[in-house]
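The complex appears here minus one protein chain, its other protein chains still in place.
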Amino acid sequence: MEEAQIKVTDLCKNFKTYKREAGFLEMVKSFIKRDYVIKNAVKNINFEINAGERVALIGPNGAGKSSTVKMLTGILEPTSGSVRVLGSDPFKERSKVVRNYGVIFGQKHNLWWDVPAIDSYHLFKAMYDISDDDFRKRLKVVRNNLGIKDYLKTPVRKLSLGERMRCELGLIFMHNPKIVFLDEPTIGVDVVGKKKISDFLLRINKKFNTTILFTSHDMGDVDKICKRAIIINEGCVIFDGKISHLKKEYVDSKTLHLKFNKPLEQKTIFDKEIEKIGTSTYRLIFEKTESVSAFLRKVLGDESKEVIDIRIIEADLNEIIRNIFEGKT
Amino acid sequence: MSFNTYYETVKIALKDRMAYRLDFLVDMLINPFVFLIVQFLWTTIYAFNAVSTIQGFTLQETITYFAISQIVGFFVWTWIVGMVGEVIKFGDFARYVLMPVDFFWSMISEAFGNKLPSMLIKAPVLLLLLKLFFDIIINTNPVYLIMFIMSLLMSFLLYNVFFFIMGLLTFWQESYFLFELLGVAALNFFSGALIPLDFYPGFMKTIVNILPFKYIYYSPIMIYLEKFTINESLSILFQQLIAFIILYFIAKLLFRIGRKKFTSQGG
Partner (left out) sequence: MSALSYIKQQIIIGLTSRAEYRFSFFLFIFLSVVLGFLSIFVTYAVYDATGGGVPGWSFYEITFMIGVYTFIRGIYEMFFVIRYMPGEIRRGDLDMDLTKPLNLLTLYVRFDIDNIGRLITAFLMFWIAVPNINLQLSLFNILYFIFLVIIGLLAMFAVDLFVITFAFFVTNVNSIQNNLDNIRSRFCRWPMNLYPKSMQLFFTFVFPIIFIGFVPASFFLGKEIIFAYWLSPIIVIILTLLSIKWFYYGVAKYTGTGS
């Protein structure tokens, strides 16, 4: 069997954080000696990612997620354990490995600020040694699929955030990277832009088998783009598997919306508490063990009430994640 | 109430400065090395030209002039032009319009807070170090010393109101780097920061006398060196005050015009 494209084994990272005191006396003391605390940001992380996978890296801020990504991209040296990408150590052989990466770190930009985006594209062309032919072809793909044709000639500082992010995204695909790291790429982007971005990522992934590592707090995007999720909390991997599995297993309740032909007077239906959310629409929550279908049979069979609309609310990924972090699971 | 706000601004700015400990130490301790140039250069110049005074300055006075110039630097130099420029560039001064504080005095307080450690610690320490290793005059006359310190404070106000005005020009031209450069050029040429104004060739002397920049460096240094009589020194202090008042009103006027222009364009 082929070795995984990305292989992380027993990865650990410790940081020294210096204490910053508030009072005046402490400040003077800190001139001479500083107290520090060792923080274990990443504690023995293991996972493997194969080529072409679309993985979401989820975790609260400060959970070790960004440190992990930094170690994968060769920016940070691990304290112990190993990272192997495309058969090499990204830290020790940074230049060689990084050539295959496309990286977007949220607020930081690859695009030069004062010049049109296309100039930055040409710079990347020189940097990554992209042939004229490939450059032209890929530029066409990127221009059309991200809808940035008109934006490329405008100075980047004049673009809106959404327009800029799309240009950034196009930029990192010009050298056809094998692995793409996206950290909060859709923050501040409007709905139309987000759709263009997610469609583009899915298309590229399908066509070129590009591995996508996606970090985001936007669960809507995560759900749309990624198939697998690795959840990191307090430096450890607490979940690694399919997102569909996450939804099935970790949701502990189902939500049902029922709309009747007229408002009800009772507070319960068949001993089930109901919450009014509209003139005649009500929300009901079912625990994992309860049967929704059995309940529905009873309600639909009840002639005293007429149901005109039924909706089963899908498990909300945001809520699942929140529950996980708040330790409810 | 308003004074309290400014006092708090000073305190926060001060704490902000103290956070950069190494920065602070370096600035204080590396400075004397620069002084080696001054020492050797001028000793050589006086010896080579076989003179005991140049334009009325003895070697010791000349060297002291440079030392006090550094001290003045520790008292006046702030980045107020950038602070103001950034506020205007990002349209941030809505904040100042909404709060019951005056933009100018708010900026000055912040700049003052930033400077306080330099004034209170860096300056005396530098003076001490320079006295230890070089032959400079330490003025012990209390009358002159008081006038000197008052003159320094006036210099602070003058320097900062001038660069405040430079920063205000951002209303008309997006990047303030230009005005910073303009201000720095003017200051370096006309304030006496680099060499005593008395050393300037004739034609420059007249120009320098008309402009207000001499009040920023030349005046306090000369007071320290007791090159003016007490009466003359008091007169200089008064002139510094007048110069400040004039510039202050120019600043207020420019701010009003600029703000009108800004809000009329929508932001």
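Going by the order they are written in, the chains are A and B; count residues from 1 in each one.
Here is the rule we go by: contacts are C-beta pairs under 8 Å (C-beta built on N, C-alpha and C of every residue); 3 or more make two chains touch, one makes a residue touch a chain.
What you are looking at is a predicted structure, and each value in this text was computed from that prediction instead of being measured.
Looking at the complex as a whole, the chain kept out of the display touches A, B.
Summary of contacts with the chain left out: across B:146, B:181 or B:230, the touching residue is B:181. Only one of A:126, A:191 or A:294 touches the chain withheld from this view, namely A:126. Among A:73, A:145 or A:186, the one in contact with the hidden chain is A:73.
Mapped onto subunit A, the footprint of the missing chain covers residues 13, 15-16, 67, 70, 73-77, 91, 94-96, 98-99, 101, 103, 105, 108-110, 112-116, 119-120, 122-123, 125-129, 155.
The omitted chain makes contact with subunit B at the following residues, 20, 22-24, 26-27, 30-31, 33-34, 36-37, 40-41, 44-45, 48-49, 51, 54-55, 173-175, 177-178, 181-182, 184-185, 188-189, 194-195, 199-201, 204.
The rule is short, and it goes like this: only the chains that are shown with their structure count from here on.
As a whole-number value, the distance joining the C-alpha centres of subunit A and subunit B reads 51 Å.
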